Structures are given as structure tokens and as C-alpha cells.
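Yeah, one chain of the complex is gone here, protein chain that is, but the others are all in their spots.
Now for subunit A:
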Amino acid sequence: MLEIKNLHVKLEEEDKQILKGVDLTVEAGKVHAIMGPNGSGKSTLSYVLSGREGYEVTEGSATLDGTDILALEPEERAAEGLFLAFQYPVEIPGVGNMTFMRTAVNAQRKARGEVELSSADFLKLVRARAQELQIDADMLKRPVNVGFSGGEKKRNEILQMAMLEPKMCILDETDSGLDVDAMKLVASGVNALRDEGRGFLVITHYQRLLDHITPDVVHIMADGRILKTGGPDLALEVEKNGYTDLIAEGA
């Protein structure tokens, strides 16, 4: 599904190489986790894939079901089925959460040549999905993420994911700033979306999120490369011994 080959990325503003040859394939139906210390390039990978400005791909490729996503605008990538759950969801004063989601859902449908959802159908759908994530009507009415707690923001990300039904989901440090209960709620939201047609890339610093979202494959990233790949056990090893030994071993 998602195929990243020899991806090299530098910052546009300064001559600093962040990704130094990332190779990664996420198959449909699988959950891959990327773990790594701060500064390893995990978040950069998510930004580059979703199309944030400020990065320059100097070498390599990334395709989603064969489509070169790096050549696309962010909204085109979204319409292709790519979704990034932000580490820091953005507050947008003045734009209602519901308006925002309906605009997004219908923009994607339009881009794919599908019929747009009517207000009534959208409302029915969003209410059902919101309930599963314990998101109340008030949160839907408020401006996007404005005044939301950390947990509410992350649940709102998962709600958007549930509404947009992407085929490839990237979760960037979704566990950061969450207490255990909030994390369980978010994880169950993610697990509900696990499906044989959908791939996940879960980026996290700590192993604890992976207790709730069990990965099929775990990658260790350091200094802009994937150093080691293994099963769920690899995450436990990180938890026990930290990154230092693994990195020393990989280098």
C-alpha cells in the first residue's frame, strides 16, 4: 500500500539532512509502528508524506498504491486516501468543527468523483462516530480544537479519521499528552478502524501506546534511517533497555 524507497529529505531553509535513506513498506491490513529517539526523523517522515511545506526530497520515492504522492498537493494526497493524525492538532478559531469535517468529507468525495453527503446524512454519520469516541455535541459545535483538552484534540483527530475513512493512516505521536484513560479511548477508536483494506503507520516514542494498538511490525528509527525491523517484541525490548543499545548494535 505505502511504499517508501530510499527517501532522503533535507530542510528547505537550511542545509540539514533529516532523512537519509528510509525504506519502508506498509501492506494493506497491517499496522506498522515506528519508534525512535527524539530527533531521529520520525515526525519529519509524517510531515513529508502528508505534504507540509519546508522540506525538500533530494532522493527516493513514496507511493500510495502505486501513485507518486510526493508530486501531489496535500489535499490531493488526502483524496488519494492518506491521513495524518497530527501530534499537535491545529486550533482554528471561527470555523465550526462540524463545518470543517463536512467540508473535508465532501471535498474528498468531490475530488474522487463521488456524490457529496447531504447535511442530514452527514449529521447522522458524525453523531454515530462521535458517540463511539465519547465526543459530545458541544465538541462538534465548537470551533476546531479551540479550547479542547489534549485528550479531546486527539479524539477529534480520530473522529476525523473515522469520518474520512482513509486507506493509509499515519498517527504521529498520538499518545503524547494523554493519560491512560484517554489513550485507551483513542486506541479503541483506532482499533475499530483496523480493516484488511487499511494500513497504519503508528509513530511513537514510547512503547505504551503499542500495548493498546498491537502492531504487526515494529521499526526502530535513528538518525534518519530505519535501523532495525522486527515483531511486537522489539517494542518491548525498547521499553526494557532503551534506544542506546539498539542503536549501538545497529550502527
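Operating definition for what follows: a residue touches a chain if its C-beta (ideal position, glycine included) is under 8 Å from a C-beta of that chain, and two chains touch if they have at least 3 such contacts; residues count from 1.
Here, contacts and distances are computed from a predicted model.
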item	value
Listed names "ATP synthase subunit c", "Fe-S cluster assembly protein SufD", "ABC transporter permease" or "Vanillate O-demethylase monooxygenase subunit", with the criterion being the UniProt name of the chain not displayed	"Fe-S cluster assembly protein SufD"
Omitted-chain contact residue, chosen from A:28, A:70 or A:95	A:95
Contact residue for the chain not shown (choose from A:48, A:78, A:98 or A:247)	A:78
Options A:57, A:107, A:125 or A:193, residue touching the unrepresented chain	A:107
Subunit A residues touching the omitted chain (full complex)	50-53, 73-75, 77-79, 83-84, 86, 89-95, 99-100, 103-105, 107-108, 111, 143-144, 160, 164
